[in-house]
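One protein chain omitted, others in place.
We call the chains A and B, going by the order they appear; numbering starts again at 1 in every chain.
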Amino acid sequence: MQETSDYLQFVLAPQMFTGLTMGVAVVLAALGLTIIFGLLDVINMAHGAFYAVGAYLALALERVGFGYIVLLPLVVLVMAAFGYLLQYGLIQHVLTRGRDRHVTTLMLTLGLAMVIEDANRAIFGVETLRPANPIPGSAAIFGMVLPNYRLFLISAGILIVAAVMVVIYRTRFGAMVRAAAFDRQMAASLGVPVKRIYGLTFALGVALTGLAGALLAPVYSIFPTMGHDFLVMAFIVVIVGGLGSVTGAVAAGFLLTQVQALASLVVSPVWGSPIILAVMVFVLIMRPGGLFGRLGHV
Amino acid sequence: MTESVLDIRNLSVSFGGIRAVDHLSFTVSRNSVTALIGPNGAGKTTVFNLIDGSVRADTGTIAIEGKEFVRPRPGRLRAMGIGRSFQITSLFSGLTVAENLRLASQPLEQGRHWLTPLGWSAKTRIRVEELLAQFQLCGKAGHDVDALSHGEQRCLEIAVALAARPKLLMLDEPTQGMSRPDRAAMADLIQALAQTVTIVLIEHDLELVANVCDHVVVMDRGRKLSEGSANAVRADPQVKAVYVGRGDP
Partner (left out) sequence: MSDPITLSMRSSHLFVASALFAALLFALVAWTLGDRFYLRLATEALLFSGLSLSVGILFGYTGLLPLGQALFFGFGAYASALALRHNPSFWAAIFVVFIATLALGIACWLIAGRMRGVYFALVSFGLAEIVSKAVYNIRWLGASDGLRGIPIVDIPLGFLSISTDAPLAFFLFALVFVGFLYSVSAYVLDTPLGRGLMAMKSNERRMRFLGYPVFAARLVAYVLAAEIAALAGALYPMLRGFVSPDLMYFSVSTEAIIGVVLGGATMLAGPLYGAVILTVLRSIIASLTQYHLLVTGLIFMIAVIFLPRGIIGIAQRSGGGGLD
């Protein structure tokens, strides 16, 4: 009995906590990805690159002198602006290509990802960097020792996820986003400023994933290819949750990161990624639409 | 050789709570031209979808040349000798008229021909020439189908259904969106086709139906309302009520 309780307290729970830390960030990024697809029909292969940019940006702002917690909103704003400009200046131009749109935007964002990755390399160098832990120390909760920063990360992350869901489902902006996702022309004829909504939505998506990068940077460090595996994870979550589904991204995000965290207790961590990928392939075969419905269509 | 090419018995299907087709029965005899008419929403296209297997019936049977099916399969349609055209033109965009016809005629080469060079498909080539002449599209053979006029596209739509020499031709609103002279030409075409193939068509143009069809089945709200020759059906007060009441032409 003692052994089970010990196992729970010292092995399982901390692992779940780690999974939750990752989960919050993954959910933020997946939300961005799924909203971008749900509304704009864009497969954003540069989503991982934006994640890295968010992390690098946070580091740069810290070097300039901002306090880490203070700079987070700044990162959000800068990433949002960046996203808005990208949508208007670049993505917009291939959005009208008809039925090839998915493939074209996929390839365009793929190229963009390459450019951003190397740009990060050029500006910040190839070595792994790490911002200082903004909230050092740890707290004892339920007999577990949990790092303070991670506690902050999880609480802040969950708050933001909740805020995004409120925005999507309870505000006028969110209603316009969902209307435009459901039927672009109808929404436009009803007075919804579709182009601006597109820009704002892309901005939101980019901001969310950039924030995820900034939040996780002190935990997992920053390096030029950090976006790769994260992008894969975000895509898996979005696929399993349903491309375009907000609830799906949240549910699948927390679920899959827990699966990955707990799986590493049983098998070597290197198999974590193939396992999750296999889950994705399996879900795609069984329910191609993912586990939940699509933005605007549910 | 059975006299009935198509025999529908007691066919029903519901979507959600709505009876789209309700215990429908009728027979189509060889070399006849049968029309399926009725106001919008009567279930006519659904009947076509049931015959070609796109939709599964809840009850009833479909017999084609005496052979009964509960649910035919779209992939087996051509093998069963049925050709179908669609209400909304369904051609191969981006390809030429000749290529569209070639694709539709390919099954005439029986046996293993899928991986042989195109030049070996002589039957197909001949058939394409025939169809181009029959549908007066000779000059447009090399044109992209998107460049054709609506009337020409509707003609090609039927030609594609006819290409593999079906025994039964199902035409869904062949004159949809066509101008008056084009419709008259289409009527002549259908009459000519009727010499060699059995035809069932869905139509809204009642004048065309009267001129061309031997047999008319009237549907309303999924059920068969009336059946008989064009004149008999026209005189039927129930039919008149349905059309006049609904405000349809």
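Criterion: contacts are C-beta pairs under 8 Å (C-beta built on N, C-alpha and C of every residue); 3 or more make two chains touch, one makes a residue touch a chain.
Since the structure is predicted, the reported quantities are computational estimates derived from the model, not experimental observations.
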Sole contact to the chain not displayed, among A:I135, A:V219 or A:L277: A:L277
Given A:L20, A:A187, A:I239 or A:L256, the one touching the chain that is not displayed: A:I239
Touch residues of subunit B, complete complex, unshown partner: 52, 74-75, 77-79, 84, 86, 90-96, 98-99, 102-104, 106-107, 109, 113-119, 121, 125, 142, 160, 163-164
Interface with the undisplayed chain - residues on subunit A: 43, 90, 93-94, 102-104, 106-108, 110-115, 117-119, 121-122, 228, 232, 235-236, 239, 243, 268, 270-271, 273-274, 277-278, 280-281, 284-285, 288
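Simple rule for what comes next: only the chains that are shown with their structure count from here on.
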Distance from subunit B to subunit A - Cα centre to Cα centre, in angstrom: 52
